[in-house]
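Just below is one structure, and these are the notes that go with it.
In this view, the complex is presented without one of its protein chains, the others remaining in place.
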Amino acid sequence: MSQRNVIPFGPQHPVLPEPIHLDLVTEDETVIEAIPSIGFVHRGLEKLVEKKDYQDFVYVAERICGICSFMHGMTYCQAVEEIMEIAVPERALYLRTVWAELSRIHSHLMWLGLAADAFGFESLFMNCWRLREGILDIIEATTGGRVIFGSCKIGGVRRDIDDETMKGIVEKLGTIGAEIGRTTDVFLNDYSVQHRLKGIGVLSGEEAHALGTVGPVLRASGVAMDARKIDYAAYRNLKFEPVVEKAGDCHARCRVRVREIFQSVDLIGQAARKMPGGEIFVKVTGAPNGEFFSRVEQPRGEVIYYVKANGTKNLQRFRVRTPTFANLPAMVKMLEGASIADVPNIILTIDPCISCVER
Amino acid sequence: MFFKKSPWIIHYDATSCNGCDIEVVASLTPMYDLERFGIVNTGNPKHADIFVVTGAVNESSRMVVKNIYDQMPNPKVVVAVGICATSGGVFRECYNVLGGVDKVIPVDVYVPGCAARPESIIDGIITALDILERRLVEFRKAKSEARRQEKKLRRYHLND
Partner (left out) sequence: MTEEQTTITMEKDELLGAVSDFHSQGYRLAQICCTALGDTIEINYSFDKEYRFKNLRLSIRPDEEIQSISIIYWSAFTYENEMSELFGVKIRNIVVDYKGHFYRTAVATPFVAPEPDAGNATEKE
């Protein structure tokens, strides 16, 4: 019987750009138990709805997380639009879809880079981030921002993308897509990458379902659950199937994200072809009264926004359940029995977004 | 005086939304390439010269920020990246946000923006380099002065 030690992990850790603290109870090199403690990024912005006007709150919602900022804004707008029964113009829905998918591509590329950094493949990390800049250029050209888009508002979107630009975007995505393909081949086929990720942090489909995981973590365990199938925005008119992998290990989660990049490129192409003309927003007056759970598939999984309004300008309650929050229990379970050297990889493969978790 | 040719930075996210963190890392990657100034991102506060903080400070991160700052060797500079780190930004009114980073540690350079652009982050860090160099001169002066005083004292002791 070897001795048990408690190794603190974080909040400031080279692998994570964000603070999360874990107490790892270890026996030799094996983790017996992992106890997460959060709160380093807790701002309490849910309470801010009581001070801000419901239309202005879109700006705060976008700043919940700087990676999927557009999708946060979009989910919030959808929730309020559902309560107020606003018919958002079709073109606005398509534009939202395009920006959402662009966010997904840039988020997954970013994650691939960070994952490469976590297992010590520095040049691969740099390459992924270089490719990501291409996507950010498109985003900047169409919205004006690299991180916070500010293009979503209640009732539609703020900016239009004209057809000429849309064609250019699809073309550019084609060329970037080919380059991304060359880089992601390394993730899929390279021996040393597979050596670090295969068979690590295995989560079976039943376990993943029981633990309430969402997004790529759930899909990598063989469960086809993709909140885009709920048919919000323009997804009801687009053809796609959830990306599913069977193995449930770190490499499977990596493969899911790689394949989702190309799925998103395809979805943007479809959306560009089918995009109708017309208005991009409707004028919104009055105040919401009612409640709704709005669900959107973010790069990290399904996000749930609960909005409760009582007919005044300030909402009564605003609550965000982010995908990483749902994936935390799964992370704790995966860490049990893992080797200390694999801890960063396992944490990274749930794609933790701590500022989302703690809001 | 070649100190400013190879300063290392350490990055900590106080309560940032991730936007500025990602931009800090993005400014280190090939497109913007802070490494051409000899700057390397390190995870160890004891190796770092420049402390890049993003986001406002909250109840839990206050001690961590202070700790990292105290662990860094002298001379050191602090760069507050983003509007949250400067004043709290949109989250100023939240119950758990104390305010800008300067509530906890002295800040030398403020980089505005939400999220701060990589160009302005690079600009902020380059500004910090000059401050770092100045601090180094002062630090060396103070150190040699202290050494002289110590020697003097020792001589007195010997004469006794």
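Going in written order, the chains are labelled A and B, and every chain counts its residues from 1.
The rule we apply is simple: a residue touches a chain if its C-beta (ideal position, glycine included) is under 8 Å from a C-beta of that chain, and two chains touch if they have at least 3 such contacts.
Since the structure is predicted, the reported quantities are computational estimates derived from the model, not experimental observations.
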Which of A:I230, A:A247, A:V282 or A:I340 contacts the chain that the document leaves out
A:I230
Under the stated touch rule, tell me which residues of chain B contact the chain that is not displayed.
58-60, 92-93, 95-96, 98-99
Tell me which stretches of chain A touch the chain missing from the display.
35, 37-39, 42, 44, 46-47, 51, 78, 82, 209-212, 225, 227, 229-232, 292-293, 295, 302, 304, 306, 308, 316-317, 319, 321, 325-326, 328-330, 358
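Please note the rule applied: only the chains that are shown with their structure count from here on.
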Roughly how many whole angstrom separate the Cα centroids of chain A and chain B?
30
What does chain A use to touch chain B in their complex?
11-15, 17-19, 39-45, 47-48, 51, 59-60, 63-67, 69, 110, 113, 125-127, 129-130, 132-133, 146-148, 353-356
In the complex, chain B residues that touch chain A:
10-13, 15-26, 29-31, 42-45, 55-56, 58-61, 64, 68, 89-91, 93-97, 114-115, 117
